[in-house]
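Please find one structure pasted underneath; my questions will follow.
The other protein chains are all here in position, but one chain of the complex has been omitted.
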Amino acid sequence: MTTWEYSSITPDDLAIDTLGPARITSPLAPLLDARRTTEHYVDAGDRVLLDDTAAGLKSRGVDVEELPGLEPCGPRREIYFDPSKTRAGIVTCGGLCPGLNDVIAGLVRTLTYHYGVRRVVGFRNGYRGFISSYGHDVVELSPESVRDIPVDGGTFLGTSRGPQDPGEIVDCLEQMHLNVLFVIGGDGTMRGAMEIARVVAERGLRIAIVGIPKTIDNDIPFIDQSFGFQTAFSQASEAIRSVTVEAKSTPGGVGLVKLMGRHSGFIACYASLVRSDADAVLIPEVPFELDGETGLLHHLRRRVSQRGHAVVVVAEGAGQELLPPVGRTDASGNAKLADIGPWLKERIGDSFAEAGMETTVRYVDPSYIIRSVPANPYDSVYTVRLSQAAVHAAMSGRTSMVVGRVRRRFVHIPMTLAVSRRNQVDPHGDLWMAVLESTGQPWRFGEDSGAPTRAPHS
Amino acid sequence: MTTWEYSSITPDDLAIDTLGPARITSPLAPLLDARRTTEHYVDAGDRVLLDDTAAGLKSRGVDVEELPGLEPCGPRREIYFDPSKTRAGIVTCGGLCPGLNDVIAGLVRTLTYHYGVRRVVGFRNGYRGFISSYGHDVVELSPESVRDIPVDGGTFLGTSRGPQDPGEIVDCLEQMHLNVLFVIGGDGTMRGAMEIARVVAERGLRIAIVGIPKTIDNDIPFIDQSFGFQTAFSQASEAIRSVTVEAKSTPGGVGLVKLMGRHSGFIACYASLVRSDADAVLIPEVPFELDGETGLLHHLRRRVSQRGHAVVVVAEGAGQELLPPVGRTDASGNAKLADIGPWLKERIGDSFAEAGMETTVRYVDPSYIIRSVPANPYDSVYTVRLSQAAVHAAMSGRTSMVVGRVRRRFVHIPMTLAVSRRNQVDPHGDLWMAVLESTGQPWRFGEDSGAPTRAPHS
Amino acid sequence: MTTWEYSSITPDDLAIDTLGPARITSPLAPLLDARRTTEHYVDAGDRVLLDDTAAGLKSRGVDVEELPGLEPCGPRREIYFDPSKTRAGIVTCGGLCPGLNDVIAGLVRTLTYHYGVRRVVGFRNGYRGFISSYGHDVVELSPESVRDIPVDGGTFLGTSRGPQDPGEIVDCLEQMHLNVLFVIGGDGTMRGAMEIARVVAERGLRIAIVGIPKTIDNDIPFIDQSFGFQTAFSQASEAIRSVTVEAKSTPGGVGLVKLMGRHSGFIACYASLVRSDADAVLIPEVPFELDGETGLLHHLRRRVSQRGHAVVVVAEGAGQELLPPVGRTDASGNAKLADIGPWLKERIGDSFAEAGMETTVRYVDPSYIIRSVPANPYDSVYTVRLSQAAVHAAMSGRTSMVVGRVRRRFVHIPMTLAVSRRNQVDPHGDLWMAVLESTGQPWRFGEDSGAPTRAPHS
Partner (left out) sequence: MTTWEYSSITPDDLAIDTLGPARITSPLAPLLDARRTTEHYVDAGDRVLLDDTAAGLKSRGVDVEELPGLEPCGPRREIYFDPSKTRAGIVTCGGLCPGLNDVIAGLVRTLTYHYGVRRVVGFRNGYRGFISSYGHDVVELSPESVRDIPVDGGTFLGTSRGPQDPGEIVDCLEQMHLNVLFVIGGDGTMRGAMEIARVVAERGLRIAIVGIPKTIDNDIPFIDQSFGFQTAFSQASEAIRSVTVEAKSTPGGVGLVKLMGRHSGFIACYASLVRSDADAVLIPEVPFELDGETGLLHHLRRRVSQRGHAVVVVAEGAGQELLPPVGRTDASGNAKLADIGPWLKERIGDSFAEAGMETTVRYVDPSYIIRSVPANPYDSVYTVRLSQAAVHAAMSGRTSMVVGRVRRRFVHIPMTLAVSRRNQVDPHGDLWMAVLESTGQPWRFGEDSGAPTRAPHS
C-alpha cells in the first residue's frame, strides 16, 4: 500500500507526548463504568501495529507461520484455468443491496478484458435459474450488455430467496460446461454454495465456486464493510432527516424510523451519526426497556419537553424480546421478525397520551427505498475491486471461498468461516460510544447508568 | 470491534481450498513482469493477520513490546485537564477540504456535551487569527452556533496559508488562558503546530496541541483515508462524467480533466474507477511519455479511432518532469507546479492535427467545485468520530500528535511521524492494478510492456 | 417579459405550413373517440393568443374592460403602509410542503431589505400561535435568523391543523400592533384567513391579510403550479424508481406506489412521466375498475406476462368509490380517505394468486419523505418571487387575497375565488394524454376503449 519502508520505524518513534500524568476522573467515567466490564474501552497496553503484514512481522523476528493469517487477493503469475477455454457463470440471490449490478458488471469486464474469457452467462432469479422446471433462460453477458446496468439499483439478473437442490444445480453446471461459478448472496446463499462445492467435489469435477458476500446489514465477520453498506446508510440518513423535519414542524412531534438490521445495528448507528439528529438509537445488540425512569419512553418525553421534538431510530431486529414471537421463517430460512416499527409507534403514542402530553408520531419504514438505490461512488469503486479480486481467485483455482476486505486489504476467506459468525456492533466499542455521545442516550435504556443527565443536543 | 473471539481460530481454519496446482501462465504475466520487480503483486507467503491487535498477538505468544504499535484513540478513565476549568481553541489552516465544518462542529459538541468544557473559541483565517496585527476577533463557539455549519462546505472560521511567529501564537494562547488547541490543516500546518508545541514546552506551559490532519490528496502516511477524500473523489467523478459526455457527443472528441494530487494520485485513481470511463489516468507516482508507439498520444489516437472518443484524467502533479519548472513556492511553502492541464490540452490537439485526425479537446479543471462541497454522509460520520478521538486525546493531556484511522482503528500518531513521509499510490499495488484493468492503459506510457494490446472497453 | 413588440405580428405570421390535407384516420382515433366527448383534444379553431395582456388586446381594438382579468403583482409607486412604522406577522398552517422555509425567508428579506420594515414576527404552530392558552412565544424574525432555514424542509415556525377563533386571533394582532399578516396554508387555512379579515373589517382595523397558497397537490385553481410541486413530484419519481427496481428484480414482481393527491392527480401524473416506468397511473379524476377484461388487474397480469414485472402509481384519492367510506374528517376538516394503498396491494396479490401466477407486490408510501425535503432550485427561485409579490401586495394595502402565477405572470387573486374551486387533471387534456401514451393504459380501466392493445413499453 505504500512505497516507503516501515522497517526503520521503532516503537519509540510512535511514543506520544503527554503534558503529565492523568489524575482527574473523566466525566465519562460513570458511563464507562456502567458498562460492567473490567475491559475499559482503551486498554493501556493496547497498540495498533504499524505493520501487520506477515513480511513486516517476520522481519522483526516474529514466527508468523504460527499466526492465523488470511491469504491476500490478487493476480497470480500461474493460474489454474486456461482462459481461452474457460466458461463462467454468475448468479445473484436473496434480498436487494446497492451494488449488485456493479459486481456483475465488474466480473464480466475483468473476465473478458483481463483474462480473455470468451463466455460468461448469468442465471436468472437466484438458484432457481439452474433448475429446469422454472424454465428460465440463461443470459449471455458481455461488457457491452452490462455497461449501463450499474446506473440502476437492484439486480439485472433477478433474484429469489431459498435453496435449490445442489445436485440439480451441478447437473446444470456440467451440462453447460461451466468452470467457474460466482455466487453473490448472503449467509443462506453461501451455505447453498458450500453444498454445490461439496457435490462438485464428490463428482470429481473441476468447477471453482467463488462467493461475493452480500449483506446490507454489514454483518459479515472479519470484513471491514460489505459492499452497498455506505450507500445504504447514506440513503437511510435521508429518512432520519425526513422524520426530523416532520417532528420539528409539529407540536410535540416524534419521528420514528425503522431501518434494516436483523442482528446487527450498523446501518442504524452510522445513519444516526450523519447529522446527529437522533435522540435514541435502538439496535439488536443492546436490549432496552420502555418503561421506568431510565426507560426509552421517559427519555423521549423528557426530550420533547426540553426541545419540542424527538427522533428515534430503530433497527428492525432490536427489541425482539419485548414483542410476541412470530415463530415462522422466510424462504431464505431466516426467522421472521415481529414488526417493531408500528408496535413502537403505538407505545410511544400511548405513553404521551397517558402523560397528558400532546404528540404526533411520524413513522417511516424506508427499506425498499434504501436497498434499491444504485451504488454511490465509493461502493462503485469498491465493487469493481472486489469483483476483480473474485476473478483472480477463481482463475487461480481457488474454491469454496469468498472475497472481502480486512483492514483495508482484499483477502480470501473460506466459506465455512464466513458463515460461522456474525459481525455485530460492539456495545463496548467506539462506534456505540460515538452513538451515545451523539444522542445523549444512556448506554442501555432501563439500566441505572449513574451517568449525569446531560442537556439535549440543541 | 467484534464481540466474538478470534482466539479459537487456527491457521488451518483460514486455509483456502484449490482445485489443483496452478500451471498456466496468466495472460496478465506480461503486465506483471513488466513491472521489473521480483516482488510480484501477491507474494505466496503473504498473509493478512486475522487479529493484529497487541492483545491478540500476545495471547499467541508474540513479544509485542518489541513491535512498533500505535496508541489507540478513545476515552480514558483518568484525564489530565479538569473539564470545568478547561478552555479550548480551534483553528483551520491551508486549502479547503470537505468536512472542515464537520470537524469544527464535532469538536465543539464533544467538548461541550461530553466533557462539559465551558469555553471553546475559534480563531479566524488560520494562524493569522492569533496575530494581533491582523485584528481578527475570536469567535465564541457553542453547539448551537455550529449546529448548521456542516450544511455548507468550506470553513466557517476562514483560513489562510503560511506560518506565523510561534512565539506570538503562544503569547495569544497564554493571554486567553487556553489549555487545548486543535489545529486542522496539512503538512505545513502541522509543522507550524510542532513549533507552537516547542515554544509551549520551552515556556513550561501546560497546553495540549492536537492536530486533525487535513489533505484532500489523501497523502498522510499510515492513515486509511483522510477526511473529505471520499467526498472529493465522488465529486471528481462527476467532472469525468461531464467530459465523457462532451467527448462522446463530438466527432473525435477528447475529454481531459485535471484533478487534485500534487504528489499522490489517489483522487485521480478512485474517481476514474467510479464509472470506468477513462482511457488514461496520469499520476505523479508513475512517469509517462507522450510520444512514440507506447506513448500517451498514440494511445489516445488509437482509442479515438476505435470507439470515437477518449477520456484522460490527470493529477495536477503528474508529468512535472515534462514541463518547464516554475521555481516558486506558494504561501504554504509548497513548490508551485507547472500547469499540466492546458499544456496537455494543447499537446493532444497538436498530435491529432499532425496525424490528420479531427478532434475537439474539452478541458475541465473542477478543483474549486470539488473542494468546496459539503461532506458526504460517510465523511460526515468519519469526521464526527475523528473529532471525538481528538478531544479524548487532548483531555488526557496528549500533545504534539494527530489523530487518524489506521486499518480501521482510530489511533494517535506523533506529529513528527505524520509529517515525515507521504502516502502515495503504490505502482505495484492493487489500486494501480485496478486502474490499469479499468482503463486498459499500459503500466507506464512510454515503456514497451510486451502486454497484448487489448480491445478498448467499448 | 420581453423587450420586443408583439404589435407588428399578424395572424398570418402565425400560420403553419402543411404538406396537404390530412385524410388518414389516426391510429389514436379509437382512444380519442372513446373519450365520449364531442370536444376532441385539439379544436380546429382553437388558438393560443400571442399576446394576452390587456394592453395588447386593447391595442387590437378589444374592449378589455368587459373581460375578467387578474391584477398583476408587483411594486407600486404609492403604497398604503408607512414602512418605518409597519409591523408584520407570518404564520404557516396545515401539512408540510417543500418551500415553506423559503417563503418565510423571502418574506422577511423583502420586508426588511426592500421596504425597511423593522419588525417581523413569526407565530408558532399555525393558528394556535395566536391563542394565549397554548402559550407559544412569538419568534422575532430577521434576515440573519432566517438565512439558513431553507436548507431544511418543513417549517421553521412549526405548524398545526385546524381553525382557531378569529376573534381571539384579531385580539392578538391588535395587541401586537401588527399591520400585515402573511398566512401560508391550504384551503382551510385561507377560509380561516377570510374569517380573520372579516373580523378585522368589522372592527374597523387596518390590517392587511395576504395569503400565499400552499398545496403539494397543485390543486389551486387558475395557478400554474403551486410552490413545492416540482420538488414534490421529482422526489416522488424516486419512489417510482425504487419499486420499479424491486419489481424487476423479483419473479413476477409488481411495484405499487401511493402518492399524494386527495382530489387531484398531478403528482401521480408528473412523477410517472419522469422515467416512464409506470404501467398504470390511477388518479381521483378518472374512476377505474379492477375486474374484467378491461380492468386494472387484467392489465397488470398481462404486463407481468409480457415483460416480467409491472408498476402501478396510485394517487391517495383515487378509487375512493371502490372502498368502504371512512366517514370522518381530520383536524383541517378534510374528509378522511380510505387507504387505497394496502387495499390495492392485497387485491393485486389475490388476483395473481387466483390466476395461478407468481408475484411479489412491493408497496411504498413515501409521503413523509416527499413532503419534508427542501425546495429544489426551481422552487427556491419561485418562492423568492412569490414572497416578493406578497410583500408588494400587502404594503400597497391589498387584503383578503392570495398571490400566484397565472400563465407565467404573478397576479393577485381574491381569497373567495381561490377557495371556490379546485384545479384538477383534465381527463380530456394533454397531461392525461401524455400519461396514457407513456403507460399504454386505456383512457379509463373498465371501459371498452376499442383501442388497439399495443405492446408494452419494452
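By letter and in written order, the chains are A, B and C; residue numbering begins at 1 in each of them.
Everything below uses one rule, namely that a contact is a pair of C-beta atoms (placed from the backbone, for glycine too) under 8 Å apart; a residue touches a chain by one contact, two chains touch by 3 or more.
In this text, all values refer to a predicted model and were calculated from it rather than measured experimentally.
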Seminar exercise, completed: Contacts of the unshown chain among the visible ones are A, B, C
Seminar exercise, completed: Among C:N125, C:S160 or C:S234, contact with the omitted chain is made only by C:S234
Exercise. Among C:A88, C:L300 or C:M401, which residue is in contact with the omitted chain in the full complex?
Worked result: C:M401
Seminar exercise, completed: Interface residues of chain A toward the undisplayed chain are 148, 151
Problem set entry | Residues belonging to chain B that touch the chain removed from view | 96, 125, 128, 152-155, 158-160, 238-239, 241-243, 245-246, 248-251, 308, 362, 364, 366, 368-369, 372-373
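We take it that only the chains that are shown with their structure count from here on.
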For this session: Go through the assembly and pull out the chains touching chain A as well as chain B.
Result: C
Seminar exercise, completed: Chain-centre distance (mean CA atoms) for chain A and chain B, in whole Å, is 25
Seminar exercise, completed: Whole-Å distance, C-alpha centre of chain B to that of chain C, is 46
Seminar exercise, completed: Rounded to the nearest Å, the gap separating the Cα centres of chain A and chain C is 40
Exercise. Listing for chain B: what residues touch at least two other chains?
Worked result: none
